[in-house]
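Every protein chain of the complex appears in place save one, which is left out.
Presenting chain A:
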Amino acid sequence: MYVTLRDRPGGTSGRKRPGGPLRRVSGTVVLLGTVSLLTDVSSEMVASVLPLYLTAVVGLSPVAYGFLDGVYQGASALVRIAGGYAGDRGQRPKWVAAIGYGVSALSRLAMLPAAGFAAITAVVTADRLGKGLRTAPRDALIAAASRPELLGRAFGVHRALDTLGAAAGPLVAFALLASLPGSYDSVFVVSFAFAVAGVAVLVLLVPDLPSVPGAVRAGVRRAVAQVAGTRLRRPLLAATLLGLVTVGDGFLYLALQDRDDFAARWFPLLYVGTNVAYLVLAVPLGRLADRVGRGRVLVAGHLALLGGYLLAALPGGGVGLTVAVLLLLGAFYAATDGVLAALVSRLVPADSRGSGIAAAQTAVVLARFASSVLFGLAWHVQGPRPALLLFAVLLAGAVPVAAWLLRGVDRPAVAAGDEGVAA
């Protein structure tokens, strides 16, 4: 049984959605999950064939591809904050998200004539910018459409649908290539169709925030005040600290393939394994977060990551260990990605929600970027195993600090009747 009382941090309640208590997860969340599913089918179709396309068809060398992948990762962090703030500012997060999805969709079509390195870089960058732009306003919509005590579950459902799309994309792409050898254009066109379907579902079916008569538009100052305010300070610090000791999964896969033949042979499948674990665990861990506290689950997720480091650093290899590392990685993502958004969205008032979520996600992205550089250096100097052990020690030190920073975070001051849920 769960409590029907609404708790709106900052006291901006006043919106009631009909049928709330009867739905465990709102239709909007499922629709947004569907949008993400379709979009991820689209983007993973392209992402999975891109290495082959670039090296086998366009004829780029490995060096150039590595450069491209860097562009991929870097581009989205910048626009994330802008997207979150723009969604809050106009009180129209849906349309900011729609622009983000639309830009990514158009970038698929631009793959058709793009032949040179520069053109493909531009297209890939546009795709990533779109992704950066849409994430925070979309998460703000999920938060707005969900009852606070069920936020973890709502984000879990969304992330599970999202990951399902990510898993299906490569299958669609390879099925196409298998029946139409060498026709990468078909992959791009079908990918575009999926993206268009996603944008259409978003634009036509997903409701935007209902306008609040007389509501003051959130200015920069208010957004900054909220984001830098006392409520978010500790979670942001904790997220940054944990991000600084989080090694990118690419490095973990490399460490795995470095030590055992199984991982090397099935290298392209390692991330699929992680995704499957993430997919299966996203909803259960989201629900768990609603029950025992999001801060706790977030911290526990990092313990799973710690386990992953240690197993990946073991000298011997083997199928069992590799699969265990993938499971732990999947559990880590399931316990952190949506859970962080759920946690943050309850700590800021609704009119700054996008900015708050964007701030947390950007902190994580930037911290992980820094950690990747540091880990790369450590790997450089000492090799994979000592580098992993070093980061395991750092992570083991960071987890108690983060737990301390996040203590009590699941009981915001305004909580009315929330205690019954948390117990």
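A few notes on this one:
The rule is simple: contacts are C-beta pairs under 8 Å (C-beta built on N, C-alpha and C of every residue); 3 or more make two chains touch, one makes a residue touch a chain; residues count from 1.
Throughout what follows, contacts and distances are computed from a predicted model.
Entry comment: the absent subunit's protein name, as recorded by UniProt, is "TolB-like translocation protein", drawn from "TolB-like translocation protein", "Anti-anti-sigma factor", "Putative amino-acid ABC transporter permease protein y4tG" or "Formate dehydrogenase". For the options A:V203, A:V276 or A:A403, the residue in contact with the chain missing from this view is A:V203. Taking the complete complex into account, residues 17-19, 27, 51-52, 55-74, 112-113, 115-118, 121, 170-171, 174, 176-186, 189-190, 192-194, 196-197, 200-201, 203-208, 210, 248-251, 253-254, 257, 264-271, 368-369, 372-373, 376, 379-381, 383-384 of chain A touch the chain not shown.
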